[in-house]
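Only one protein chain is missing; all other protein chains are in place.
Letters A and B name the chains as they come in the text, with residue numbers starting at 1 for each one.
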Amino acid sequence: MSSSRKIRVLIAKPGLDGHDRGAKVVARALRDAGMEVIYTGLRQTPEMIVRAAIDESVDVIGLSILSGAHMALFPRIMELLRKEGADDILVIGGGIIPEDDVPELKKAGIAEIFGPGTPLNEIVEYIKKNVKV
Amino acid sequence: MSKKEDLAAALRQWEDGPVAKTISRFPERMKEFTTHSGIPVKRLYTPLDVADLNYSESLGFPGAYPFTRGVQPTMYRGRFWTMRQYSGFATAEETNRRFKFLLEQGQTGLSVAFDLPTQIGYDSDHPMAQGEVGKVGVAIDSLADMEVLFDSIPLDKVSTSMTINAPAAVLLAMYIAVAEKQGVPMERLRGTIQNDILKEYVARGTYIFPPKQSMRLITDIFKFCSENMPLWNTISISGYHIREAGSTAVQEVAFTLANGIAYVQAAIDAGLDVDRFASRLSFFFGSHSNFFEEIAKFRAARRLWARIMRERFGAKDDKSCRMRFHTQTAGCTLTAQQPENNVVRVTLQALQAVLGGTQSLHTNSRDEALSLPTEESVQIALRTQQIIAYETGVADTVDPLAGSYFVESLTNEIERRAMDYITKIDELGGAPTAIEKGFIQREITESAYDHQRKVDSQERIVVGVNKFTVKEEQSFDYMRVDPEAEKRQVERVRRLRSNRDQAVVDSALEALREAAKTDANLVPLILDAVRAYATLGEICGVLRDVFGEYRAPDVL
Partner (left out) sequence: MSIEELVDGVLAGRRRHLAKLIALIENEDPAAAEALSLLYRHTGRAHIVGITGPPGSGKSTIVTRMTSEYRKRGRTVGIVAVDPSSPFTGGALLGDRIRMQEHSLDDGVFVRSMGTRGHLGGIARATSDVVRAIDASGKDIIIVETVGAGQSEVEIIDIAHTVVVTDVPGSGDDIQAIKAGIMEIADIFVVNKKDLPGADKKAAEINTMLDLDQNMGQWRPPVLLTNGRTGEGIPELVDKIDEHMVYLRESGALEEKGLQRSRDELHQIMEYRLTQELLSRLQGRPEYEEAIRKIAKRDDDPYTVAQRLIAEFLAGFSRQV
């Protein structure tokens, strides 16, 4: 990868959940791994997330949610991405997401879910492996 | 040579002799031992470490300034801490049932968890509420829901803590109105509203209005309660969430007390005499992993706050200097891996809180890294407190660890470091300004990142996560909020809106709107609106219009 090609990641907090420790820690880790990271801040609607992802030409969207609202919000985000022709963006998620929900989320297009206790390196390596540069 | 010098010499001899010999054959596990805050932990503590400790000045007696040893003379010999499990989910009916279950199982106080739309002042049918209704707490849209929530629960007999911040005035008004209907006057009501907006900006994110207007609402509540509700705790100045966001124990104390200072100052600036409101301030801390650091933390916090109230704010009444607090065992230490281990963690953390002299305690359930607790899990959590209370004897004497060379040293050190931070925050212009500048947020994120790196590098061990792992098999069912709950609640609030006297609602909301533009106390007007069955979203909507909404600065 030339020095001018960077992996761009959008870290987003969909919905009303205000716990941003995980999002911020992951954002820093990705920055330290050489990526360009845009953190959206709290209270993002699916529309805002998709708009930011497209305008910023991100390679990855990382969704962080701990409020249990992921089944309502994640599929909606995937739907909007498809509508905008941006479903080639790699979408991953983390937070409090029960194992049982993961298959349905993957069916909706979420590539991977990283639960509590995931080492930061695992997320970094996954992105590096799965983003086409 | 003095006794002190004798001891110092003997200690050196011991280190140069037996210790050195042992280490040469069995090196210690680490080069350096520190607490989570980075305070060095020595091999041994001796009277030398507390040689300067003046008992009356630094420790004193329980129930007396500076309250290091506790806030009451008899503490748990008189009455155990309140066992108060935070709970709430779906709609008011389900939560009412859970409240009753917990009370039957021996819980001694209620603690209400509200869902995110409620905490952020949205009705359940607001677009932003979609998917969130009833998920992290109970959905309360109006007084009608509140009535169901406390159905058959006598508000003159039970104290209730409500974790509500930006719309605290509205929920307090609803509680008062429900009590009214039960025939209980507000001056007899016991309980707490969290009402701590500064930590929302910094660590929890359920803010609505900008800082100045939020402080106005908070001081309105202080004033109202000082005149009408002598038994009510008007605020629970919280360190728990700051700790959960990743801070160290020292930062937890420092930032919480810095916020406390800001609230006291705001109330004084609003014309209140410190001794009129300070005794009803309360606090809320977490109980994390490092056993002795946590116990020392609670003692240090009590002493530091007492000194701040007396020396900085000139409080005359000892009660104004008395820090009463609630504790919750640290959620961020719960693991999704091998969840049964969490019962052990919570037990230790609960014990820490008791040895630290907490007034009330919530113990987390084993499944809370994954979900809200099942009835079975929350029962174990409650039993944990009961076993500590009834079987261990730790509650039979006050502040049992006082005098421990280690614990007293740690207490001193935590107080000292926290005070350094508070001084720094003062130099920045106080907590609200420090928050605006992003200072507190960055410190917290720095600690959080540091922790994660230490876990990833195995410098810090989390059993089941980076050591002693197993191939995970999910062995139990965790709780799911009924997906129909949201639909039911949406229908309910819509029905309410069409079935009430709209004219009364409109005029109450209009009166509130006008008053919000002045500096009149808004609590009575919110009470009027609540009694007329105006919804939470409508009331907060009016305030959003007048006050505007908070925009967080970037603090990454």
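Rule of thumb we're sticking to: a residue touches a chain if its C-beta (ideal position, glycine included) is under 8 Å from a C-beta of that chain, and two chains touch if they have at least 3 such contacts.
For clarity, every value in this text was computed on a predicted model and none was experimentally measured.
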From B:Pro47, B:Pro154, B:Gly403 or B:Pro553, residue that would touch the chain that is not displayed: B:Pro553
Residue of A:Asp32, A:Asp87, A:Asp100 or A:Glu122 in touch with the missing chain, whole complex considered: A:Asp32
Contact residue for the chain not shown (choose from B:Arg190, B:Lys424 or B:Lys437): B:Lys437
Absent-chain interface as seen on chain B, which is shown: 437, 551-554, 556
Contact set of chain A toward the excluded chain (per top definition): 2-6, 27-28, 30-41, 47-48, 51-52, 54-57, 84-86
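Heads up, the rule we're going with is that only the chains that are shown with their structure count from here on.
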Centroid distance [mean C-alpha coordinates] between chain B and chain A, Å: 30
Complex interface listing, chain B residues touching chain A: 116-117, 119-120, 122, 128-132, 135-136, 200, 204-206, 244-246, 332, 335-337, 369-371, 445, 448-449, 452-453, 455-456, 462, 465-466, 474, 478, 481, 552, 554, 556
Chain A residues touching chain B - in the complex, by the definition given at the top: 15-21, 24-25, 27-29, 39, 41-43, 45, 67-73, 96, 98-99, 115-117, 119-121
